[in-house]
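Complex shown without one protein chain; remaining protein chains in place.
Right after this comes chain A.
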Amino acid sequence: MTTLAPPAVRVKESKTAKGGRGGSVLWMAAPAAVYFFAFGVIPLLGVLYLSFTTWDGIGAIKFTGLTSWKAELTDPGLPHSLWVTFEIMILSWLVQTPISILLGVFTASFKRYRALLAVLYFIPLLLSGVAISITFKALLDPNFGLGAGFGIDALKQDWLGQPRLAMATLIFVVSWQWIPFHSLIYQGAVRQIPGSLYEASQIDGAGRMRQFFSITLPQIKYTIITSSTLMVVGSLTFFDLIYVLTGGGPGDSTRALALEMYQKGFMANLMGPASCIAVILVLLGVILAQLLRRLGGRGDESMMEGV
């Protein structure tokens, strides 16, 4: 939304309303500002600094210039985890977006079920990544899980034991958790499309498919950008799900960047290279968000509405 624009307009209004008496509220912003600076801004600068150091997580931190960067950039684990991250990002986008749009359009149209569906659809969002992963891990057991329950042999796979299947399972679990959220976003967007557009197109003899592609989709363009930004940038930070569900495996087939960073930093005690990965994560997030913003062609709004 236009979060950034309105405050600028309001500056003038509130000045006149208050007669320029703003000083007495300054201290009220101080606790949050100082606190966030200490635990949010300083760590962000800190991680950049730490990427130029060598540190085992316990002992002294030594400034070693580009040593950590050289080590990290020549580590074959980096391109691999980058590849895995992009694979998860693209596949989960491809699965989630069409389903979310269809679900959103549907739930927008049935007033009767909308409330009920909104309640039930929200449930996966409430659960922790850990709880979800543990549940699916048990449910996907080849012998006692899903396949046995439905009596369908095709579902009796070693879901987490083979690289391709493990990736597919991961994408499914991600979709299970997030599709309901995105469909609620789309539902909100579809409900804001003026009904007159559909009436006009009906008079012109447009069919339902035509209406969907010529009215609904173009009208929710910005929502698609927002939802995609959330999906894409969010997928960079998947950690809990992967940590519990596959542990990055089998082998290293699902070891995405965030997990690679954790293992390098907190298991292998290489905080320098791990900080390099963290910097890469931040940069990737910013770049992808900017790219999607350009795609939307609506300035700084689509990024902020994703909040």
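The rule is short, and it goes like this: contacts are C-beta pairs under 8 Å (C-beta built on N, C-alpha and C of every residue); 3 or more make two chains touch, one makes a residue touch a chain; residues count from 1.
Basically, contacts and distances are computed from a predicted model.
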Which of "NADH-quinone oxidoreductase subunit I", "Multicomponent Na+:H+ antiporter subunit A", "Heme exporter protein D" or "Carbohydrate ABC transporter permease" matches, in UniProt, the chain that is not displayed: "Carbohydrate ABC transporter permease"
Residue of A:129, A:248 or A:296 in touch with the missing chain, whole complex considered: A:129
